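Worksheet for the structure shown next.
Some chains have been omitted; the remaining ones sit where they do in the full complex.
Naming follows writing order (A and B), and every chain is counted from residue 1.
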Amino acid sequence: MLSINNSIALVELLGVLAFAFTGIIEARKKRMDLFGAYAVSMIAAFGGGTIRDLLIDNYPLYWVTHSNYALMLLGFALASSLLGAAFYENKQVNNAFEVLDTLGLGLFSTAGASVAHQAGCDFYISLLLGVATAVFGGVLRDIVCNEIPKVFRRNELYATCAFAGSLVFLVSLQAGLNTLVAMLAGVLVTILLRFISVKYKIRLPF
Amino acid sequence: MLSINNSIALVELLGVLAFAFTGIIEARKKRMDLFGAYAVSMIAAFGGGTIRDLLIDNYPLYWVTHSNYALMLLGFALASSLLGAAFYENKQVNNAFEVLDTLGLGLFSTAGASVAHQAGCDFYISLLLGVATAVFGGVLRDIVCNEIPKVFRRNELYATCAFAGSLVFLVSLQAGLNTLVAMLAGVLVTILLRFISVKYKIRLPF
């Protein structure tokens, strides 16, 4: 059976994979080479968690002490280069990327809020750092690709879903729920809200 | 009566308000949604101080342990969204923003130099970190909004005013003046130089 710590590690792995894909795809749209694709995938995958950890002095960084992640992403970037446009311009791959991205959004926001909360941040800052963990990898990815961050302009709800997921996670935790259960609740709320927002084209009213 | 520490806290509050406004206005020019406006206002307000603190290992970050600031800026972003273009495209509001921005410039540069100096930085690095505290919130704001930082191109003196203010503050401190008096002197010099530069269209000669 998975322990809480193992579950959080698994959550981080899935999120890392999801966000790395988005980095590779954006890098290729900008006609970057293998090194560029690798760098942007690393930034997209580890950027949010790294910013969170720099802000709360939480060292060592996870990816610095777990170099197998960075090696795994090198494999991803190489594979995507070998497969080429057939891979990253493929409609089905892009649909899969949307699903993985939503999964990553839920996973990173709750895991990020959990790390901030355990580091002693109060409720609201933990909430903000949960959202930051989920969206700032993408923000850095877009800045490096010389775009205004999509998450700040996106029509359908995106950061708001991470916000709702972190909120449900932190409230569940305060209500005395087990961390793993609270995390699952947060992830499900994020995914559900994102799904509804995309399906019914729901936006922030202003 | 205000103690020095209370005064510095007040100085930080006024600066935070001033810079947050500039972030909301830039975000709205780029047609960002509420979340984007909030994120850019946070970056504009806390970015300079956060960069200073990351560079000198000065933890915990002020806004991380004072979550009421982040909540207050959420209120600002919400209010500006509700008021809409009538608010942030209004000429008088923009004039007020110019005044607040100049105030923030003076406040942040002296407070930033003070923090760096107290953390053990030497004269020149304290001076640079004072300027960085004052202008890097705006630099990050412009990078996120996909613009070349205005402060690097601005015709009228801007960073130079922060430089002069930090310089006056640090020299006053070394001359044995009280921290609060030195800070007031630095703020006044910043504001005065900025006012003169805008009024007489003074630029750096190269």
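Please note the rule applied: a contact is a pair of C-beta atoms (placed from the backbone, for glycine too) under 8 Å apart; a residue touches a chain by one contact, two chains touch by 3 or more.
Treat the numbers as computed from the prediction; the structure is a model and nothing was measured.
*Asks:* Shown here are 2 copies; how many are in the complete complex?
*Replies:* My count of identical chains over the entire file-defined complex is 3.
We adopt the following convention: only the chains that are shown with their structure count from here on.
*Asks:* Just the number, please: Cα centre separation of chain A and chain B in whole Å.
*Replies:* Going by mean C-alpha positions, chain A sits 30 Å from chain B.
*Asks:* Show me the residue ranges of chain B that touch chain A in the complex, using the header's touch definition.
*Replies:* On the chain B side, the touching residues are 27, 30-36, 39-40, 50, 54, 59-61, 64, 67, 70-71, 81-82, 84, 143-146.
*Asks:* State the interface residues of chain A toward chain B in the complex, per the touch definition above.
*Replies:* Spelled out, the residues of chain A in touch with chain B are 54-57, 121-125, 128, 139, 143, 146-149, 151-154, 159-160, 163, 203-204, 206.
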